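The complex appears here minus one protein chain, its other protein chains still in place.
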Amino acid sequence: MFKYITERHILTIGTKTKIALSLIFLLLVILASFFIGSVKIPFYTVMEIMISQVPVLGGMFHFHFTSIQHEIVVLLREPQIFSALVIGASLGVGGAVIQSIFKNPITEPYVIGISSGAAFGAVATIVLGIDILGIYSIDLMAFVFSLVVVYLVYFLSFRHGKVPIVYLLLMGIAVSLFVSALVAFMVFSNVRLQGDVFFWLMGSLQQITWTELGIITAVNVLAIFVSIIYSRELDAIQLGEEYAHTVGVNVEFTKILLISVIAFGVSACVAVSGLIGFVGLIVPHVCRLIYGGTNRIVIPTSAIIGGIFLILSEDAAHAFISGEVIPIGIVTSLVGVPFFMLLLSRLSRGSYDA
Amino acid sequence: MSSGFFDRKMKALVVVIIVVLGALSVFGYVSSTGHASSSGPIKVTDSLGRSFVFQKPVTRIVSLDPSATATLYALGAIKDLVGGNVYDSYPPNESVPNVGNAYTVDYSELLNLSPQVVLGYGSTMPSYGTYINNTLKIPFMLDNPESFPQIENFTMMLGELTGKSSNATIIVNWMSSSLNAISSSMSNISTEQTIFYYLSNYGGYWTAGNNTFINQFFLIAHLRNVASNSGYFTISGEVIANESPDIILLDQYVPESAVQTAPFNETAAMTGSPQKVFTIFDDNFFNEPDFRTIYAIQWLISIIYPGIYLNIPNFPINLGYPPMPNA
Partner (left out) sequence: MMLEIRGVSFSRGNFRLKELGLNAQNGDVVGIVGPNGSGKSTFLRIIAGILKKESGEIRYNDRDINEYQHMERPRIISMLSQETPNPFSFTVSDVIGTAGYFTGRPPEGIKRSLRKLGIENLYKRQFSQLSGGEKRLVMLATLIYQDADVCLMDEPFSFLDVDKSTKVFRIVRSLKDENKIVVVTMHDINMIWNLCDSVLLMKNGSMVASGTPEEVINEENLQKTYGIPFSHYDSPEGPRFVPSEFLSNSGKFSSITAELFGKYER
């Protein structure tokens, strides 16, 4: 991955140091989150549980922790931390890619229909009582319909063998509103389930299992990897599609490829977590303000900053009220917006004036 | 099958969110009933403390509150009901037109029925209530009983409103003697088990804590709720795992598969033999606060303490559709 960041391109020492510091900070945030939760588990106990999970090392000691403590750390905290990392990274990178493709700073991955499609799939499952894959029915339906809507938007936007970005944006908004109306109608027709639907839409990392985590990690590692590989094409596209064409980019192929991998990655996340707003919109801007530069820096750092941001949000969701977990979508906006405003005023250095 | 109570959950949830947001949330609660004499004008008060005066018992009622509909039936006043709502579940086979749900009211249908009073529920005045009361000039009475004394007041109020005070007294007395029977049976039980109520498995582990209607059932049944915060909220999975509740009570629509994994699979309820995971037989008995709530408590105690004998008297009024659960 880092070959692409450092290779050949001008990277000041400052930026390299900042990225290194961010990685260290990410590691610290992950480690610290092992110790944060509603139930107090002593520091050394958590350490013991962590060491016990290391394949060879774990067998060498005799540990003193209860099965409940083990369950809390291994089956509750760890999936939450790592799913926050993966989902944050996915939304951050998705935002950076979609903003570049649309050349528009106020877009986010949801704009191409991911959110309305996922909501449609989930709500249909809840309201119609669809059972395809047991407890994973909602995941599957949300994922499938999310992709259905994205590709519907994409193919409706075709004009003269191309997908003009303005069409794509407007079609995304129009189709999303249409699908949202269908969702509202389903909810309205089955009043009893309004609560369930509302709860799902607010987003949560609470119930993500290791199985789900494995799947979203695989999909998103691929999505982020492809996005990083194609960050140079995205840079050129940000300077105009015609320009990109003349400097050697297969513009339409790049667009459909990147929209596809982002749709797959983000849809997989939305399917297991519900709708978590704000991350995809803001994280790429935070990265541009902190590190500056092109997508070769912005995309990988969006993964880092997105991960940090969502892990911290999840910690905050636990910490707000003892014993309760606030829906994470609420926290991301509550914590994120003031932070972003501060950053915008302190760091923008005029680069956003134009 | 519908239940208006879900909207109560939603409102409670919104309140939780508002508190989190740091906004000031003020909700007063006043409940009392009028104590008019049996003759002369009838003066009744709703849960917001607003008084209404009627010259004689009303004969045209629209109910947007399933609890009120059920109570009117038990009082023998169902013939006075000219309009119902989509949540009404008891008595079954309602023949009057639906006028609305918790969000929308069909005003033309409402006017067409020319009711003397509209009964609604909720802790705050809904916008359609203001419209019905102030614009359509039809008295809109709001109620929101949240405890047994409040259910009793509510029943008495409806009795006076419909001229069925004697039946209301009979029902209230039956409730009191039933509650007495329950508490005397429970006095033999000294242990306190812990319970987790799983309200919804969407978007976190939704549960009901203190100051909720269902929590009162737990107190009566000598159960300690592991959810100790107030209202409806998403509890941390860590708390569930750590508290390891003896009993898990699933809402009617939460599948048992939802408790097969962490944080539930290691709890006392799941690891004990037999497992103590119970699914509520019918949400309406738990969600609609009226005289039938007695049967909800009876069910809860009977499944948790299979050996206990509960001497609940038969319902004193002979009804075409018996009020007890079918099971």
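As written, the chains take the letters A and B, and residue 1 is the first residue of each chain.
Note that in this section a residue touches a chain if its C-beta (ideal position, glycine included) is under 8 Å from a C-beta of that chain, and two chains touch if they have at least 3 such contacts.
Predicted model, so just to flag it, every value in this text is computed and none were measured.
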item: Among shown chains, those touching the left-out chain; value: A
item: Listed residues A:Met186, A:Val249 or A:Ile308, member touching the removed chain; value: A:Val249
item: Per the touch definition above, residue among A:Ser52, A:Ser83 or A:Gln99 touching the missing chain; value: A:Gln99
item: Of A:Leu76, A:Val298 or A:Ile330, the residue in touch with the unshown chain; value: A:Val298
item: Interface with the unshown chain - residue positions in chain A; value: 8-10, 99, 103, 105, 160-161, 232-233, 235-236, 238-240, 242-243, 245-250, 285, 288-289, 292-294, 298, 349-354
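Following the convention adopted for this analysis, only the chains that are shown with their structure count from here on.
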item: In the complex, chain B residues that touch chain A; value: 1-3, 6-7, 9-10, 13, 17, 20-21, 86-87, 101-103, 200-206, 227-229, 233-239, 241-242, 244, 253, 255, 257-258, 261-263, 266
item: Touching residues on chain A, where the partner in the complex is chain B; value: 37-39, 67-68, 71-72, 75-77, 126, 134-135, 191-204, 206-207, 209, 274, 318, 320-327, 330, 334
